[in-house]
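Only a single protein chain was left out; the remaining protein chains are all shown in position.
Right, subunit A next:
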């Protein structure tokens, strides 16, 4: 059974159709890159999968580990192992980062019927993860993302992912706005978390992240559907010819672009 199966997904935002029949299959252990020009629907895909309000699914299905993902509230999706690394992580003044993370961690465990960790046990876990991710523990004492630089916010997303250990991680333009050092650090974090049980959906505008996190599959998203799929060489082709070249070869293609898998 595939971990994630998206079939003919149509979604609207503020009455405007953004996803127009997107299909994609992701198996455990795979890293998929979704690339595409601005406005193609990349972020919409991430938001629909994580259950954000204001995204109306008008047709199609999303099956995650055999269940209807779209029927679940965002917190239930998280408990089921879906994680979205935000393109723009939200600053939450007054909420301590560690407190927030423990609340999330324990809520997910509770949602799965597992035992919650007390603050000492949790702190031990967090310190291990910090070490693996090579992140300073100073981050723990601050309010969630408050006053963080762009790079710190993205690193914090990856750190949260490391602690929450999702099965399906969706990275929404996690590379945008990062300098090369921060990009390498984020990529290293993602690579550390790659495992046969975990799948990644990396949404990105640029090819450069894929130099550091090598995907198994690359898909081109244009005008609300996947118009081309291939291996990592597709990303290089995009780099050379641009999205215009790809889009031109698929004018209003009604074909259901299946995943390469």
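The working rule: a contact is a pair of C-beta atoms (placed from the backbone, for glycine too) under 8 Å apart; a residue touches a chain by one contact, two chains touch by 3 or more; residues count from 1.
Heads up, the rule we're going with is that contacts and distances are computed from a predicted model.
The chain absent from the displayed complex carries the UniProt protein name "Fe-S cluster assembly protein SufD", chosen from "ABC-type quaternary amine transporter", "Fe-S cluster assembly protein SufD", "ATPase" or "Branched-chain amino acid transport system permease protein". Among A:2, A:25 or A:50, the one in contact with the hidden chain is A:50. Of the candidate positions A:1, A:90 or A:120, contact with the hidden chain is made by A:90.
Considering the full assembly, A:104 is the residue among A:104, A:132 or A:214 that touches the omitted chain.
Take subunit A: the residues that touch the chain left off the picture are 50-53, 73-75, 77-79, 83-84, 86, 89-90, 92-95, 100-101, 103-105, 107-108, 111, 160, 164.
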